[in-house]
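Sharing a structure here in structure tokens format.
Of the protein chains in this complex, all but one are displayed in their positions.
A, B and C label the chains in the order they appear, each numbered from 1.
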Amino acid sequence: MTTVGVGMVGYAFMGRAHSQAWRSVVPFFDPPVRPVMAALAGRTGNEVRAAADRLGWASAETDWKELLRRDDIGLIDICTPGDGHAEIAVAALDAGKHVLCEKPLANTVAEAEAMVAAAERAAARGVKSMVGFNYRRVPAVTLARKLVLEGRLGTIRHIRAQYLQDWLSDPRSPWTWRMDRDRAGSGALGDIGAHIIDTAQFITGDTVAGVSALTETFVPERPHPDGGTARVTVDDAALFIGRTRRGATAVFEATRFATGRKNSLRIEVNGSRGSLAFDLESLNELWFHDGTDDGETAGFRRILVTEPSHPYAGAWWPPGHVLGYEHTFTHEIADLLAAIADGTDPRPSFADGLQVQRVLAAVQDSAERGSGWAAVEGS
Amino acid sequence: MTTVGVGMVGYAFMGRAHSQAWRSVVPFFDPPVRPVMAALAGRTGNEVRAAADRLGWASAETDWKELLRRDDIGLIDICTPGDGHAEIAVAALDAGKHVLCEKPLANTVAEAEAMVAAAERAAARGVKSMVGFNYRRVPAVTLARKLVLEGRLGTIRHIRAQYLQDWLSDPRSPWTWRMDRDRAGSGALGDIGAHIIDTAQFITGDTVAGVSALTETFVPERPHPDGGTARVTVDDAALFIGRTRRGATAVFEATRFATGRKNSLRIEVNGSRGSLAFDLESLNELWFHDGTDDGETAGFRRILVTEPSHPYAGAWWPPGHVLGYEHTFTHEIADLLAAIADGTDPRPSFADGLQVQRVLAAVQDSAERGSGWAAVEGS
Amino acid sequence: MTTVGVGMVGYAFMGRAHSQAWRSVVPFFDPPVRPVMAALAGRTGNEVRAAADRLGWASAETDWKELLRRDDIGLIDICTPGDGHAEIAVAALDAGKHVLCEKPLANTVAEAEAMVAAAERAAARGVKSMVGFNYRRVPAVTLARKLVLEGRLGTIRHIRAQYLQDWLSDPRSPWTWRMDRDRAGSGALGDIGAHIIDTAQFITGDTVAGVSALTETFVPERPHPDGGTARVTVDDAALFIGRTRRGATAVFEATRFATGRKNSLRIEVNGSRGSLAFDLESLNELWFHDGTDDGETAGFRRILVTEPSHPYAGAWWPPGHVLGYEHTFTHEIADLLAAIADGTDPRPSFADGLQVQRVLAAVQDSAERGSGWAAVEGS
Partner (left out) sequence: MTTVGVGMVGYAFMGRAHSQAWRSVVPFFDPPVRPVMAALAGRTGNEVRAAADRLGWASAETDWKELLRRDDIGLIDICTPGDGHAEIAVAALDAGKHVLCEKPLANTVAEAEAMVAAAERAAARGVKSMVGFNYRRVPAVTLARKLVLEGRLGTIRHIRAQYLQDWLSDPRSPWTWRMDRDRAGSGALGDIGAHIIDTAQFITGDTVAGVSALTETFVPERPHPDGGTARVTVDDAALFIGRTRRGATAVFEATRFATGRKNSLRIEVNGSRGSLAFDLESLNELWFHDGTDDGETAGFRRILVTEPSHPYAGAWWPPGHVLGYEHTFTHEIADLLAAIADGTDPRPSFADGLQVQRVLAAVQDSAERGSGWAAVEGS
């Protein structure tokens, strides 16, 4: 049995989710390369050791660079805030380690470009890289893409996507690094807006070509956990209209102020032959309208995406036994390990991540210029 | 019992809907002024006579101007395409007849302004005017406005509205006057976009201040019912982002190409204390999230808006017995008759209609200028 | 144009609903026989005259027998409580008047049998009779039956039906005649249980052959509107399991104590090839699972039953414009008038009503014998 040692950097929300995926991939997907949870890296010794013990990592490091030096580690999983991605990823790839990097790929287009360059250098040596847009691996989302690729929607005319959360709706919610432009790059835009951009592009196989955008910061100052207040230097909400390369219209909205919407990533796609709708709060469902159904019984079908014939679902439970949020990471890792074994290039690639970054940059550019049209670079 | 003679112009879709409302208002609302369905006007004698007979009008006229000359008629109900609204309404008001005019008020801002001027002149003489944004009178929509006005949503942060239809999704669907800019003014924008603008503004008590927009015509030519093809000179879809006068963000989309969506007017409003969601395909339901509910049981409530305490509902049936599309017209007429009896000014007024027209104009202006920002005149 | 004069007895809830249907049938269905709303009968002169005026009846009578004597009246519409049905219907039929009788047909099987005998005598003379199970004419329900008849569900295995209301959930809700066994025959069972029995049998084309039942009266005494309290001599809830003639299982439940359920008539049918689900609170929707859909995209379809190809829907509005509760009565009357013109026998017939009555009797019999099995007479 081939194995690959994994070193993970960061053990907050994303680190916990990835750990569960590294633990779960063998029993459910029996990957051709088995991961060994070798080391967890973090800054504070006692904390990282406690986290490693609880999350199932065999050792702990207080300097991520140490992971690159270890021969038992062949893959680096980056779960830090966005401002650390570029440095770690480039160093890891240059050290010959496969890299899985959380999204968004970077905080700026320039960083993302450097990462893509490193990924290309590494690829030439058989070293793989992948960016963690995990929602591509929601079975319903993967199925949605399949239906579009098979032509069951015909020509795509409309994309509308929303990512609605409400955790900042209360002005008393405390300040975190996610509200700091230097750490997070942007607010709702990069955190959750990036997800709907990637997911919509993944489903449709199309890309956003140009946008007109606006952003808003409703609460400019928030209580700091250490006392006093801190300035919010990112957007609370970002919205834009746009056109895709192939001529569909698009509407996107990302917000942390949609009271009562907890994690509602909604995508609806209308084509000349059919339509799709998805809401992450109902993760196991895909709604599909087949325009070729007879008129008498046509209607949006609630597909419970838990059948053996559905993407990923057969690896888990019998039909109707639903999956949850973290399963998407297991799917992601299963595909990454398969690509490592096969020698193929896993997707979403760093280039995919860069393209999303360029859409984000166009959105910010348009928003800063009073919603004037901004073409997406390279599209 | 006071009565008012009604003369209606036009007997297509809207004329049929209004006729049912004129017939139904007495048994259910017992209005202080009873309408008498005096005359129906249309161009073709035998057709208008047949329609009058079937729809319950006591007489028929082939020239709408005749209605203005008749002493037994005190109210003109205009159900013609938009290009005829201004002439008929101004003449009727100047002749001292109350006017109910279908939406959109007119095809251009200039026409709408002339109509508002006529309405003001008429109002000074006690003559009433109203524009038919009937969805204000969906009980769920009226209730939504009430909740906003009572402060149960707090400060409004987000408005997102869609009006999705699919009757043009098929390129073989025939050309009609609704695809002709001269007759219809615009396409999806004025026909259904006007509805979501009015409804969203009605619910929130706020107005759109500026927009960035794009429009699209997917199918530029369609088969003409008389043979050959005809050019589509209006938009198939219109979408825009914007800001309201009080600082909320807004996203609007109107399309006739959303395959599988038949008449889906959806509005969602997020405020600092709560949220609302509505879909016209589920006309009797309002979804309300009360942010002051305890965290353990908070959730969007499906309010079935059929209780005696709900707007209009008590006039009809016991709780749970649902209403349909045309009930909104009965509510509209009941309110108009009450205003005539009370001497108050019915809403939506022609000025309200003009304001919607100005938003439509800003949308077209922005769309024609590559999505550049367009302020709404007067806001 | 052939016409038929209509005389209606009773003007409470059902009378108001029927009046709206008599008013609406001409504009929307253009029936071959036009009804003339000739007279309304009720006990109290000033009240019946006021009701006639408001509901659109040309005259008023204080004795229903007078309607039978009038030559201008050819059809009697019975909207009284169940204890009056048999006398009026038999007399009307014997007087050569067509009869539309509200459901349940009667309060006892014996009365119903007498009514069926009268209907058969009358039919021999071309006089028509119909019982008002109006939910057969919900377009979604009519479509459901059509799909079953076409074999799209295959062999029916399961029927589950509920009629859930909550208007008696509060023990302080006042006593009405509906709680008096002498007037109403039974409680939830005959009032709403009859509806689900008829609707389920109509959809499946099958009949209940035997049942095991229980009934319950949660609140045995209620405040009387005139002061004091009155005994509740009917069931608050009735539930039963059963088998149909063709071998399906059935579960039925009718209650006025389902807090929060206002008028939730739900039916679900599972067959070897497909399934159907319906909820009257979402009257315009039928859910259909087509077992022959490919496994990847199979799912319950939400059919919005408002297309021109759907039963009754084309007579009203364009697709997506929803219908309400009272439209079912217009459909019923349109079909009755068509049958009178055609000389065919309208359904549901009095015999259909008797069959439902026999199911109700079996339910009561089983409930009174500690849930022992009770075969339905004649099945």
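In this section, contacts are C-beta pairs under 8 Å (C-beta built on N, C-alpha and C of every residue); 3 or more make two chains touch, one makes a residue touch a chain.
Fair warning: this is a prediction, and the values are worked out from it, not measured in the lab.
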item: Left-out chain, listing which of the shown chains it touches; value: A, B, C
item: Of B:D71, B:D226 or B:E296, the residue in touch with the unshown chain; value: B:E296
item: Which of C:R261, C:H310, C:H331 or C:R358 contacts the chain that the document leaves out; value: C:R261
item: Residue among C:I241, C:I267 or C:V376 touching the omitted chain; value: C:I241
item: Touch residues of chain B, complete complex, unshown partner; value: 143, 146-147, 152, 288, 290, 293, 295-304, 307, 309-310
item: Positions on chain A contacted by the hidden chain, ascending; value: 13, 16-17, 19-20, 23-24, 26-28, 30, 54-56, 165, 167, 261-264, 280-284, 304, 306-307, 316-327
item: Missing-chain contacts mapped onto chain C; value: 153, 157-158, 160, 162, 164, 166, 169-171, 212-214, 216, 218, 237, 239-241, 243, 249, 251, 253, 255, 257-261, 270-275, 289, 291, 298-300, 370-373
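One rule holds for everything that comes next: only the chains that are shown with their structure count from here on.
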item: Most distant chain from chain A by Cα centroid; value: C
item: Averaged-CA centre spacing for the pair chain C and chain B, given as whole angstrom; value: 35
item: Between chain A and chain B, centroid-to-centroid distance (C-alpha), Å; value: 41
item: Rounded Å distance, chain A centre to chain C centre (Cα mean); value: 54
item: Sequence positions of chain C contacting 2 or more other chains; value: 304, 307
